[in-house]
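Yeah, one chain of the complex is gone here, protein chain that is, but the others are all in their spots.
Entry: chain A
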């Protein structure tokens, strides 16, 4: 799928994973930074970044969480490439570090584009962008997970409500029995309650039935 593999080779790191040593270093650096007075903090950081830039101390302390967003030290997938559907052409290309073959292709791109083969155009596209529009807008199966969880919790809520009705609610008052409700309705109709547009207006008093 990828046109060319990404090489994340900044500051001397060979792409190995974080080890416990790195984590301890980062904790130590942060801890030191916190309690040193500001002036000392500044010089400490200056010395530290100088060390980093020179590639000193081997591969230690490169990918610490203390990096800034614009620093060169970044672990994948933290990059400066942020493309969204509403911002589709970011300033930086997707692949920053190019091998020799890719650099040659970029040189060829400076000439007339009719000289480029189809494969080369695709390769250039893949260098510049992470995904095509079709890939970026692809659907996913997330909705099934979401709906499943929604229904699950609705069902659980139903269980809770059923338990509440059985074990918590008090007895219903006598006025909710069918017999009482019928007598109530008869009384309401007798006193012509809401005769204009409401209940009694829907009763036919001559035929003693509901109006059709």
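Note that in this section contacts are C-beta pairs under 8 Å (C-beta built on N, C-alpha and C of every residue); 3 or more make two chains touch, one makes a residue touch a chain; residues count from 1.
Everything below uses one rule, namely that contacts and distances are computed from a predicted model.
According to its UniProt record, the chain left out of view corresponds to "Cytochrome c oxidase subunit 2" among "2-oxoisovalerate dehydrogenase subunit beta, mitochondrial", "Auxin-responsive protein", "Cytochrome c oxidase subunit 2" or "Cell cycle control protein". Contact with the chain that does not appear here is found for just one residue of A:145, A:164 or A:184, A:184.
On the side of chain A, the interface with the absent chain consists of residues 85-87, 173-175, 179-180, 183-184, 186-188, 191-199, 201, using the contact rule stated above.
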